[in-house]
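Dropping the structure in here first, questions after.
Here is chain A:
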Amino acid sequence: MIQDMLQSSPGMGNFVIFFILGLVLLLIVLGFVTFSILAERKVMGYIQLRHGPNQVGGRWGLLQTVADVLKLLLKEDIIPKLADRPLFILAPIIAFAPSFMVLATIPFTENFQFADLNVGLLYYVAISGMTVFGVLLGGWASNNKYSLLGGARATAQMISYEIPLVMSVLGVILLSGSLNLNEIVEAQKNGWFILLQPIGFIVFFIASVAELSRTPFDLPESESELVAGYHTEYTGFRWAFFMLAEYVYLFAMSALITVLFLGGWMAPFGFLDFIPGSVWFSIKFFFVLFVYLWLRSTFPRMRADKLMEFAWKVLLPIALGNIFLTALIKSLFF
Partner candidate 1 sequence: MELLNIYQNNYLIVFVFLCLGVLLPVVALYLGKLLRPHKPSEAKLTTYESGVEPFHDSRVQFNVRYYIFALMFVIFDVETVFLYPWAVAYEKLGVFALIEMLIFVVMLFIGLVYAWKKKVLRWI
Partner candidate 2 sequence: MNLNWVLSTLVFSPLLGIILLAFLPKTQEKLIKLVGFLATLPALVLSLAAYFHYLAGKKLSDFSVSAEWIQFRGMNANEPIFSVYYELGLSGFQLLLVVLTAIVATLSAIAARYVKKEWKGFFMLFLLLEVGMLGVFTAENLILFFLFFEITLIPTFFLIGKWGYFEKEKAAYSFLIYNGLGSAVLLIVIMILFAKTGTTNVELLSQMTADPTAPLSADLKLGLFIALLIAFGVKLPIFPLHSWMLRVHVQAPPAVVMIHSGILLKIGAYGLIRLGMGIFPEQFETLAVLLAILGVINLLYGAFLAFIQSDFKMVLAYSSISHMGIVLIGLAAMNEAGIQGAIFQVISHGLISALLFFLVGVLYERTETSIIDNLGGLAKGMPIAAGFLLAGAMASLGLPGMSGFVSEFMAFLGLFKVQPWIAAVGTIGIIMTAVYLLRAVLGMTFAQAHRKFDAIVDLKGVEYVPVIVLMLLIVLIGVYPSVLSSPLQATLETIMLGLGG
């Protein structure tokens, strides 16, 4: 059915249908975010030998985050007097919209993908880069020193780590010869790229942690240094959208890593093919997600200068070298 629709000429009807489907995904994602926050708290609680939410929210604190959301919704909305009002309002939207947009191109299973773009990977990289604007604008519009500093820091960090990120993924592109995420998955039929591209994977993973501003690279919003950073002045649902964006990115990035390096929906061995792709995808996806949570609870925060220098002096040269190593391997062995 979807195939037919895709082949029909685009029009208002298609738009409505896509809209409904997209809305479904949005709700799923929102649900995911709600519970991934809970999961994060729980996981961290267990790792650090303390309890996660257990007082409110029914069994295992399942409704804890639901309550959180409601609280945010009901909070008073304050826009500081000295803030740049239009930008202040715009910033969370700019930060959030791209995070959702990138989901459009990720192939969850063989058939479950919204937009099968030829330049899917490039699309992801390009659109995710836009979030920086939201962060920077938010920091600037607040007219608060902490916010400004946080925004600037966040921007510097994000753009610095974007370079190794895009460079490291070149190895994958070289091997698959395509930017289409589906084709990249197909290309992993004989071996996941995590095996062929270990260096690229490590660089990509580290850079992705920094892009997500998660520990150990959570400087942009280090409470103890910046009083929360670029969103200091935000309250209620406006603040929530910055958070939401982060978690949606977490979702998207986990999915992307699954697709790029872990073979997407494909089974690790041929004989396991009978298990459906969605299951495989979910397993891998949750594993990656778990690693992110794991990292957060075990690592201390890095020093700001180390952080920046790490991107330029370590990751970038390694990524550049990896490109040529891959190219060489490819022309010698493939």
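Of note:
In the analysis below, contacts are C-beta pairs under 8 Å (C-beta built on N, C-alpha and C of every residue); 3 or more make two chains touch, one makes a residue touch a chain; residues count from 1.
If you want to know what made the cut, all candidates are chains of the complex that A comes from, given by their letters.
For clarity, every value in this text was computed on a predicted model and none was experimentally measured.
Note on chain A: across the options 1 or 2, its touching candidate in this complex is 1. The part of chain A that touches candidate 1 in the complex is made up of residues 5-10, 14-15, 18-19, 22-23, 26, 73-83, 92-93, 96-101, 103-105, 114-117, 122-123, 140, 142-148, 152, 155-156, 159-160, 162-163, 166-167, 170, 173-174, 177-179, 227, 232-233, 236-238, 241, 304-305, 307-309, 312-313, 316-317, 320, 323-324, 327-328, 330-331.
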